[in-house]
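With one protein chain removed, the remaining protein chains of the complex are shown where they sit.
Up next, chain A:
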Amino acid sequence: MKLAMIFRTALVALLLALVIKPIWFTWAFAPLAPEKGPIIYERASLLSLSLSHLGLVSLASVAATLVAVTLAILVTRPAGAAFLPLSRTITNMGQTFPPVAVLALAVPALGFGTGPTLVALFLYGLLPIFENAITGFSTLPPATMEAARGLGLSRWQRLIRVEIPLALPVILTGIRLSVVIALGTATIGSTVAARTLGEVIIAGLLTHNTAYVLQGGLIVGLFAVLIYDALVQLEAMLVNKYSA
């Protein structure tokens, strides 16, 4: 446990250093850069790219969570049960569409920049959250739900006080998967001029500069690992509280 904490702190420190003071790592990336070429990406600050990257991912994930969870709630009500297969098909389609194709299709409609990237991330993020939320809402303990009805909780009170809190750990698992996928996928957004860490990687690919590619990749990877870990901790906290 203690060792995990030390490791975690070290990774956070490494990530912060890479983002804020990339110049410290010149020695490490130098062997990978082309001769006499630039070593550290300096066309934009890595910090502002990271913030913009994270901002895009959070915005898309929040929207995907709201839509997917609302949809899951609706189709797990008796009145909405008929729409379950249809909504499954729609979210599945969101997942089967390659994000690059979504970008290509969205650009004519939304122009270059943030818009198409947000759409792609949003569509891509729906499925894991939706599927998990469905599982969460349809596997609630039957005795507890029966008691909630029998004690006189209204539909709305059952949803807010019982169903959502009990389904939350499973829903969080879906959000975690979705966020991690979005963190990686967002890099592709830079091909349509969204400001993400993908910019660094693409610049590296275009100029045959492996140092750039590695910098961009390393930062995105570290964000993914740390955010994944933080969400796992959050789920564990929720579950431990009431299923000791």
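The rule we apply is simple: a contact is a pair of C-beta atoms (placed from the backbone, for glycine too) under 8 Å apart; a residue touches a chain by one contact, two chains touch by 3 or more; residues count from 1.
The rule we apply is simple: contacts and distances are computed from a predicted model.
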By UniProt, of "Two component transcriptional regulator, LuxR family", "GerA spore germination protein", "ABC transporter ATP-binding protein" or "SufD protein", the chain left out is "ABC transporter ATP-binding protein"
Would you mind spotting which of A:A148, A:L172 or A:A186 touches the chain that isn't drawn?
A:A148
Per the whole complex, from A:V162, A:I175 or A:V192 the residue touching the absent chain is A:V162
When the complex is taken as a whole, what residues of chain A touch the one chain not shown?
141, 143-154, 157, 161-162, 165-166, 241-244
